[in-house]
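Just one protein chain is left out here, and the rest sit where they should.
Right after this comes chain A.
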Amino acid sequence: MFPSDSVSVREPYRELYPALARMTQDELRGRTDALASSYLAQGVTFDFAGEERPFPLDAVPRVIAAREWNVVEAGVAQRVRALERFLGDVYGPQDCVRDGVIPAALLSSSSHFHRQAAGIVAANGVRIHVAGIDVIRDEVGDWRVLEDNVRVPSGVSYVISNRRVMAQTLPELFTSMRVRPVGDYPNRLLQALRASAPEGVDEPNIVVLTPGVYNSAYYEHTLLARLMGVELVEGRDLFCSGGRVWMRTTAGPTRVDVIYRRVDDEFLDPQQFRPDSVLGAPGLMLAARLGHVTIANAVGNGVADDKLVYTYVPDLIRYYLGEEPILPNVDTWRLEEPEALAEVLDRLDQLVVKPVDGSGGKGLVVGPDASRGELAELRARLLADPRGWIAQPVVQLSTLPTLVEDGMRPRHADLRPFAVNDGENVWVLPGGLTRVALPEGQLVVNSSQGGGSKDTWVLDDSVTTGPVAGIVPSPNPSGARVGSIVADQATAPVTAAIPLLGDGAAASPHHRHRPESSPQDEDAPVRQQQQQQQQQRPSRRPTRGEAEPC
């Protein structure tokens, strides 16, 4: 099933190869179907043109050697520490501007820089409780950072459930090597949230704030809430009074100390941001400012996600930490600079041009694929608004063997490792979400176009593995351990959104005893619309290695 030259297997895959090679393609395909049906039953699905499809998971895991992972881990942690310092500075003294590291105009012109967040500091000073730093391997095999996500990075639930379903369906793959478990994530997140509680609160009341059932990541919100054992609330369950945040419970109002929010900044507090939001609670920002509640991740983190700020991150690492960046950026032209603009305009047909904070992939132009007319139009737009755009070379993502229609073939992939910051240190989840572009040669993908995912294995090098073939079904401690680790990761069946029921109470007005109905959302359409708007940033990144997990 492998091409004939596949005997030259890359180092970390060497252990995996015999186990896979023993399987016929049909057998592997059968396992893939088993993976899919397991996801369908559990409700790990996404909505494809009104049809419920299982979240695509490839049977071949991505394997990252311990040595390689150490680099990624250190690089991600370094980046998070630098961004943490940067955000604290931006919303505080702004030393970086005074020292000329980053231009003031760049900050104030970023659409995710929120003045409302200035001066709000959590008790332990953390703003980035969870980060998803997207990385890729370039054509020579070096890791580079593609994008920083320090607002509300999503996808970690798929890391947890991918591992669980892989252990159930392809257990023999696990026996040949020692894979570092991922099940610790909810626990780490909970510890980080507890650590960020307002001062003087011993037993903080933590909640997960979700936009609601129509949000595409609702499955993730329920999974995290359940695995952390905390309440999952919607904005309407919260209210603010006396500078504190409360939730409505059957026992009366209960105080909330830490909110792990999965709602975008603009929808959090109608008093400060979008007045028409039905997903937040008015007064939230005031409570945060008074130090009575911690909002995680902090409001205003989006300024660090700005594509133009991204180009300054290596400088920021040197400035704040006095270290050299471990992971380099993808080369990027800042179109604000006249020479860069001139060069980019000259080679527009060879580059990828991206808006700094375009949403929904709008405006991304791939030079080699664009027509003359499109390039001419783009040229005019770049000249009109250089601040709004960046340009990057078409980065060739590395490829991974992936099972597609005609067998095992190389496909492009990226990786989103997740980092949790509890104020003392930054913990990086070993692994992360690997997303693959399934169409051949395709670099840009999202789930609706058939993007897939892979379980990502980080090897533990503290142990030498046995004979190359893990074929002998010996009772292997590593396999058993993984099984037990994933076994208790409950997975929730959440299925595609169905439209809200019609207003039941409207029917049969004149009979005295028409059936009562459970309450309906009167503002259902706007609620549904706003819930779906949250965190929708498909294929926004420069190299187009995008497969939105949800």
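Structure notes:
Definition applied: a contact is a pair of C-beta atoms (placed from the backbone, for glycine too) under 8 Å apart; a residue touches a chain by one contact, two chains touch by 3 or more; residues count from 1.
Here is the rule we go by: contacts and distances are computed from a predicted model.
Remark: of the listed names "Sugar ABC transporter permease", "Alpha-E domain-containing protein", "TFIIB-type zinc ribbon-containing protein" or "PSer/pThr/pTyr-binding forkhead associated (FHA) protein", the one matching the undisplayed chain in UniProt is "Alpha-E domain-containing protein". Across A:R194, A:R226, A:R289 or A:R318, the single residue that touches the chain missing here is A:R226. One of A:P18, A:P103, A:P282 or A:P328 touches the chain omitted from the figure, and that residue is A:P282.
Here one chain is not drawn; of A:I120, A:L173, A:M247 or A:V263, the residue touching it is A:M247.
Chain A residues in contact with the hidden partner, per the touch definition given at the top, are 43, 213, 222, 225-226, 231-234, 236-237, 239, 247-251, 270-271, 274-278, 282, 490, 492-495, 498, 500-502, 504-505, 507-508, 510-519, 522-523.
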